[in-house]
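Heads up, the thing below is written out as structure tokens.
Right after this comes chain A.
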Amino acid sequence: MKLTYRTLVSTLAVAAFLVVWELAPRTGVVDVTFTSQPSRVIAAGLTIVTAGGFLNDVSVSLTEFAIGFGLAIAIGVPLGLVLGRFPVLRHLLDPPIMAIYATPHLALLPIIVVWLGIGMQSKIAVAFVGGVIPILVNTTAGVREVERSWVVAARSFCAGKWDVFVKVILPAALPSVILGIRLGLGRAVLGVVVGEMYQSQAGLGNKVMRYGSEFRTDYLLVYVLLISMFGLVATTAVRTLEEKLWTAGK
Partner candidate 1 sequence: MDARPVVEPVPHIRVESLTVAYEKPHAADKLIAVSGANVEIARGTFVTIVGPSGCGKSSLLLSIAGLVKPAAGCVRINGNPVSGPGRDRAVVFQDFALMPWRTVIANVRFGLELQRLPGLTAEDLTARARRYVELVGLKGFEHYHPHQLSGGMRQRVGIARALAVDPEILLLDEPFGSLDAQTRDQMGSELITIWERDKKTALFVTHSIDEAIFLADQVVVMAANPGRITEIIPVSLPRPRSVETTDSKQFIEYRQRIRERLS
Partner candidate 2 sequence: MDGWKMKPVFLGIASFAIILLAWEAAVRLGWVNPFFVSQPSAVAATLSRTARSGELGHNLAVSFREFVIGYGLSVVVGILAGALASRFRTVEYALDPLLWFLYSAPLIAFYPIFVLWFGLGVPTVIALAFLLSFPQITTSTLNGFQNVSPGLIRAARSFGAGEMDLLWKVVLPASVPTVIAGLRLGIGRALMGVVVGELFGSTAGLGYSISYYGGLLKTTDLIASLVVIIILGVLCTQSLSALEARFDSWRVDD
């Protein structure tokens, strides 16, 4: 990595933050219960990872996310393509879809718990709802915004409707679809985590709430950081995919 001024300042900022975080409780400026320290968090992290039950929580959360978000893609993309293709349907469904988009999807948590209980199903459902709307909206937009001139060009070579769809519209809409997936990803992760925090029997979010109520800040932060890291890694992965597609599509 090039040592530019930018990386230098950014790294120094992070380092400075870590140093302050470690030293502040030692000097008594803040109570360690409120903020914990990097050293404690690392120690707690080691304890958690080596103890039993940790992998169970991770797998619960990951499963909820995978199924929920997977469903969101599996339903959102085809539905988005259909809506993009048929303006009549789109005009009809647009208002309720936009209304759901404008709503904080987590507000649906209580009603989903009423419907599906506190097991994994409710988290999957929230992840689905959170992820499907951006995917749907962006896929539809992607289909609609395909350059008319490309479609006309394909038609001039006697391409039938199906060919036009598969060879022109789908590839052209792909960047928007990926964008929708990236936007939906954050919402889906949020859905799983908050769902677990709200009502659950297991999972990373569940642990977050538990340790929070026990004032075990160091343990709490380990889980919080774990969740954050997952979100970051997943988002970065999709972003890289997005960039590769953008440059390929030029």
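One rule holds for everything that comes next: contacts are C-beta pairs under 8 Å (C-beta built on N, C-alpha and C of every residue); 3 or more make two chains touch, one makes a residue touch a chain; residues count from 1.
Inclusion criterion for the candidates: all candidates are chains of the complex that A comes from, given by their letters.
Being a predicted model, the structure only gives us computed values, none of them experimental.
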Mark the candidate that touches any copy of chain A in this complex, from 1 or 2. 2
Tell me, which parts of chain A touch candidate 2 in their complex? 5-6, 8-10, 12-14, 33-34, 87-88, 91-96, 98-100, 102-111, 113-115, 186, 189-190, 193-194, 197-198, 205, 208-209, 211-213, 215, 217, 220-221, 223-224, 227-228, 231-232, 235-236
